[in-house]
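With one protein chain withheld, the remaining protein chains of the complex are depicted in position.
So, subunit A:
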Amino acid sequence: MSAGVVGKAIARVDGRAKVTGAARYAADAEVRGVAHGVLVMSTVARGRIVALDTRAAQAAPGVVDVYTHLTMPRLTVPAPTTGYFKRFVPMQDENIQHAGQPVAIVVARTLEEAQQAAVLVIVRYESQTPQVVLADGLGDAYVPAPGSDGTNDYVRGDTGAGLAAAGVIVDATYTTPLQHHNPLEPSVTVAAWSGDRLTVHESTQGISNTQNALMQALGVPRENVRVITPFVGGGFGAKGPVWPHTLLTAAVARLAGTPVKLVLTRAHTYTSHGHRAETHQTLRIGAARDGRLTAIEHVVTQPVSRSDELVFNSSEPTRMLYACPHVRSTQRAVRLDLPTASFVRSPEAATSHALESTLDELSHALQLDPVELRLRNWSAVNQETGAPHGSNFLRECYERGAAEFGWARRDPRPGSMRDRDGLIGWGMATAAHTAGGRPGAGAAVTISVEGTALIRSGTQDLGTGTYTVMQQIGAQVLGLPLHAVRFDLGDTNFPPAFASAASATVPGVGSGVVRAATTARGRVVALAVADPRSPLYGVEPARISTADGYLHVTGQPSRRVSYRSVLRRHGQPIEVTSDPAPAALGYSTGAVFVEVHVDPAIGRIRVRRVVGVFDPGRVLNRQTARSQAIGGAIWAIGFTLMEHTLIDPHLGRVVTPNLSGYLVPVNADVPDIEVGFIDRPDPSSPALGARGFGETPMTGVTAAIGNAVHHAIGKRIRDLPITQDKVIAALS
């Protein structure tokens, strides 16, 4: 294998296309004669349509047609295994289950014509008062039946006994708000039929899921549906599942007899592709006087829609992370008249926040340093399964992170650190997230007669760096220079891959590339040692190394032959395809340290410094991995200090469906962020020792910020986001 292709800070290979505007996202696809679709959304949250008048819209200039539940074809609700989580397809009947549910689609020649006509569709409803406030429904909370993630009432040991044995018990209630993904690219479907064959340009994190859901919804065979997604303008979970607009656009394109492009408006995205559900969490943690945990009870209550009971704020960290003999983790649901919830970047962030914040409270109760508390409860095994981690350098993360941050200089007394114009707080927490453990991916490797390689897999690149790191993995395994390898993705004609979600791409697609490239390399080696004209003739294949485009005898670099000459003599390309295979579940962890500055006069919190040291196994590309870590930390700033979607408690409508009402961090909110990696391979990883990592670095930072705020002001704000008004109230 070539040394150094993997592990370097290599600039992303799709960078040039992205900085020149050449990268074509779904809405940029050139489709001849494409018409424009615009959704009309329900304005009531619970009820039914009693009258529809589309005459004015249909008569408006440029309108091809207007579609409603009265004119749409019957669509099958795709199975949840396709990633279609919603348990109904809108525009199939008169029922309304949430505000912002599609009730009509206008298709017109131009976008402006479609937008204008959409305003002219008249819908009358019979509505009931919706229930949308979680706090009002806590009395009706129930434990859903086991779902795809197993039981919703996890028990290990006997928490009653563990709490009885505790020297200190801390009780806390934390709440986190409803939040939205807000990728900069709104979801897009461009659907074009040619006879009974459908091509869809889609902004999705899962082309295979999209293909499967379209097949089921429309009743067409797999080979008739092709989904193409070369670039995705951010997803963060919004584009992980399949959502109604995709199915509806494909269906109306068929009826209209013309390709249709439907781009969700920013406002429509707030009810069209899920959200991070609000949580109400109670935690009771018991510990011995020396800090060892004796029991954790964690109850998470979150809303579900009227028609599904998917709970995505998983308590994974509570179950897995810390050594604790007695744990009970319960997920409760409250049915509300809201859209189906889904996963948002680092779905465990909400429960991690509550757990890591309560541990900070415990450290104060014990008068024990929060780093030391975590070191004393470090676990070498996954506490839920008892299985050892492939590797785990979390203790090293704490130690290095504390050293780089200067944690030893912290005065633990709240309110004790200040500067000229305010209060300073230092906080820390553990970052942890599972990675992989999903169905995996296949990959096809073609080595051309010129000795270059093309690798293809039906995966996606959301900006995570899939194009780049898969090219690196391919080059490394084959022993080719990076520029001699190309990686293509985003087409259902390629071998299938799991969705780009759950930090599963590196283990899933990476291992698929490793398998196919290893086999292809073996074929090339076999050709070289079997050819009497080759300098490698007769050498045992195991003694052949490959690097920089050459095969050579291990230890004798001058006895070599190039890929190109082996392939030229062979006279035809070598093609190998690997089948998807699940990768083992990994656990990527880290330690994060944060400094905040609080202006007590106006309650303003500024994050001044973030240091994170992480253990993602082997780091495939230091530059893209660092960018993921920075992104996670900044998401945590948004999560903790600003992001919340407000729902009108009476009407059930989103009242902040835009980027001036829903605040996300901007450049001026963000300090320098220091990122370090342990960078030691995980021997259990089938992807060259690398684990998935994308979701880890957002976890931990949220609680570290909250803990730092507590350290600064001496008050614990347990209701997110920690906005200025709450700081002022806490200080007065």
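In the analysis below, contacts are C-beta pairs under 8 Å (C-beta built on N, C-alpha and C of every residue); 3 or more make two chains touch, one makes a residue touch a chain; residues count from 1.
The definition used in the following text is that contacts and distances are computed from a predicted model.
Visitor: According to its UniProt entry, is the unseen chain "NitT/TauT family transport system permease protein", "Spore germination protein", "2Fe-2S ferredoxin-type domain-containing protein" or "Alpha-D-ribose 1-methylphosphonate 5-phosphate C-P lyase"?
Guide: "2Fe-2S ferredoxin-type domain-containing protein"
Visitor: Among the options A:138, A:155 or A:184, which residue touches the chain absent from this view?
Guide: A:184
Visitor: Can you say which of A:77, A:122, A:288 or A:526 touches the chain missing from this structure?
Guide: A:122
Visitor: Can you tell me which of A:15, A:219, A:257 or A:388 touches the chain that was removed from the display?
Guide: Final answer for the missing-chain contact: A:15.
Visitor: So which of A:635, A:677 or A:693 would be touching the chain we can't see?
Guide: With A:635, A:677 or A:693 as choices, the missing chain is touched by A:635.
Visitor: Over the whole complex, note the residues of subunit A touching the chain we left out.
Guide: Residues of subunit A in contact with the hidden chain: 11-12, 14-25, 27-28, 30, 38, 40-41, 43-44, 56, 60-61, 104, 110-113, 115-116, 118-125, 181-186, 231-236, 263, 265-266, 462-465, 623-624, 626-628, 630-635, 658-660, 664-668, 670, 672-673.
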